[in-house]
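All protein chains of the complex are present and in place, except for one that has been dropped.
This part shows chain A:
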Amino acid sequence: MNFRIIRNDILKSKAISFTTMVFVAVSAMLVSLAAILVVNLSGAIDTLMTQAKTPHFMQMHSGEIDTARLTSFAEQHTNVEEFQVVEFLGIDGAQIMLGDQSLANSVQDNGLSVQSEKFDYLLDLNGHIIHVSDGEIYVPVSYRKNNATEVGDRAVISGKEFIVAGFLRDSTMNSTLSASKRFLVSSNDYADMKNLGSMEYLIEFRLKDFSAIGAFETAYATAGLEANGPTVTYTLFKLMNAISDGMMIAVILFVSVLVVTIAFMCIRFTLLAKIEDDYREIGVMKAIGLRLSDIKKIYLSKYITIAATGSIFGYILSLVFQGRLLENIRLYMGESENASFAYFFGIIGILLVFLAIILYVNFILRSFRKISTAEAIRFGTSQEKSASAKYFSLSRNRLFNTNTFLGAQDVLVRKKLYATSLMVLVLSTFIIIVPQNLSNTISSNSFISYMGIGNYDMRMDIQQTDNISEKADYILKTMNSDSSVSKAAVFTTKTFKAKTEEGTEENIKIELGDHSIFPINYSEGRAPTEENEIALSTLNADELSKKVGDVITLVMEGKEKNLSVSGIYSDITNGGKTAKAVFNDHTADVMWSIISVEFSDKSIVEGKVTQYANLFNFAKVSAINEFVSQTFGSTINSVEKASTASVAVALIITVLVTLLFMKMLVVKDRHSIAVMKSFGFTNADIRVQYISRSIIVLIVGIVVGTLLANTLGEVLAGAMISLFGASSFTFVVNPLSVYLLSPLLMVCAVLIATIIGTSNAGKIKISEHIKE
């Protein structure tokens, strides 16, 4: 009996049951997708890093190297499992041709390496260690996406010809966020080319116990070993590998939370309306002595049916869509070993959604207890009081036409009813705007200021050469005489020794220069302005456990120098461990210099980059927007995808909920509609009334949603951005799309849904609802 009642009930309210099911399905799909992606991503990263045997500690170094000293350090340190020095032969991008594409514009440091001997292997796309033959070259997988090079293409590097034999995964440098890219060639070819590039060393260690990495780093620094370059640890490699897809997962999670909320509200709303409709029957059932739990069971089983169907569909959908979202992970990191686990977690996610829905329905059904038998039978409904209606009297209305007035008044009188639909519209607006703002923000030029890079147009790196200071001065002088340059500044990075809490010494790279010219964003504090001030990157501050105001002691030529921490910023450059200060120093050697340049006219940047690249052949000249698009490109891409998807999801939600809501309203209002029609209101009049209701709710929804998006949404997005280490965060808003296009889309969605949803109002027969 129960089954037939449920089936009939679901069939009778097809639209409503269907919409509810769609929401459950979408919620389930998103939750399951998020679970599948998280498991796959973490699994794939683990697999990649295990197969490649990623180093636990890597010190990049350019300049003289004393391998014997390093080897003896490795032998003496008990925690070292394996040690190796990998050579990285830096080649200027202009000297690299892949097919007919040149890498001249690449902001990456491209270079050649041979396959490592002990660990840090370069893997092919099947996860196997590559054995490369003479004349073959393997290309970093990121170039497969960007340049569309194909296997079998000809590659010319510094005049020597290779055949692209395949693509490689590099567990340390895969991410576009990592500044270097290794191309793999055979030892013979490498030996031939050794003097055609600039040599850099990757000093790599695998530890027996990774948890003691801190002690190892200290020991390395204290030993005064080679340290002319960034230091990177296993954790950072992992983070870099995770971040692009991690952002996408974060957006999906965020949207799924919202959609689940909306599904709940839909259920609440339809269930309450249904109870209201069935009020009299419930009262009668109560009166003839049916147990409340029996009645409850009928409702509950209906929602179990809907939720179960929705969940199953959602799961299937998530399986359909996962492939597309996993593409990037698969390409860069390969299959996860525990992929089947992922499906299991997807199911768990869906079960959670399902259970939550059933509990929620149960919770709403508690209101059954409050139904008074007498009231239910006598009045058929619980009487809604309309206190505020008095202030909105038709006889006093001069402003609106009568249909608009009737629509507006209905919204004001039945606030509770419209509150649900308002909430949904607020959420939809939120879902549309926040990812859009996020995506706009991270693709904007100023975003890099959260990443420890000032807002300039062109940068020139001088590295691995002699007389860096003189060359930098020469460049700066040239810049100052170029009238199209509006600002230019030199930053010089040097390594110093800092004393740790335990009294040991650790290397710290400090970028010296005037940091007020191209300000960056500080998550805490401010830029250093005095001689005795220093700003630390988040990673450095964490490692040294320093806060703003703390003092850090440098040891320079045996003398101690105290600096107070003026601010903390996030940084993705140079392994994330950097510092900024303004003091003058002649004690330490220059590791590298950067000249940052801003032009008054942005359109000439490209030309200037080419011009100066030719002029200063000792420097690497790059446009900063090129740098941004190459470094964050895939992240921006993921977030953009997610933001487009959110817009679509939000619009679908809006249409469905509005449709559902309007259909329900028409059913609820059939009597009033019949009355109005009997007194000569046309179908068009009725439609105008419903459109006014929708539009009023929509306007409030858009306003509230936009406000929330720019406040709460900013905080949430900030939390997401803090994956990168930044905390103080403001949206860069594209007003055209956020304040014009998005609301317009919402208006269209709501209008269409309202017109379709109320089309039944025209079919309401007066006679069927008033005839005695």
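Rule of thumb we're sticking to: a contact is a pair of C-beta atoms (placed from the backbone, for glycine too) under 8 Å apart; a residue touches a chain by one contact, two chains touch by 3 or more; residues count from 1.
As a convention for this text, contacts and distances are computed from a predicted model.
Remark: of the listed names "VWFA domain-containing protein", "ABC transporter ATP-binding protein", "YncE family protein" or "Glycine--tRNA ligase alpha subunit", the one matching the undisplayed chain in UniProt is "ABC transporter ATP-binding protein". Considering the full assembly, A:410 is the residue among A:124, A:226, A:410 or A:598 that touches the omitted chain.
For the options A:672, A:737 or A:759, the residue in contact with the chain missing from this view is A:672. Here one chain is not drawn; of A:187, A:529, A:682 or A:711, the residue touching it is A:682. By the touch rule set out above, chain A reaches the unshown chain at residues 383-384, 386, 389-390, 393-395, 398, 401-403, 406, 409-410, 413-414, 671-672, 674-685, 762, 765-767, 770-772.
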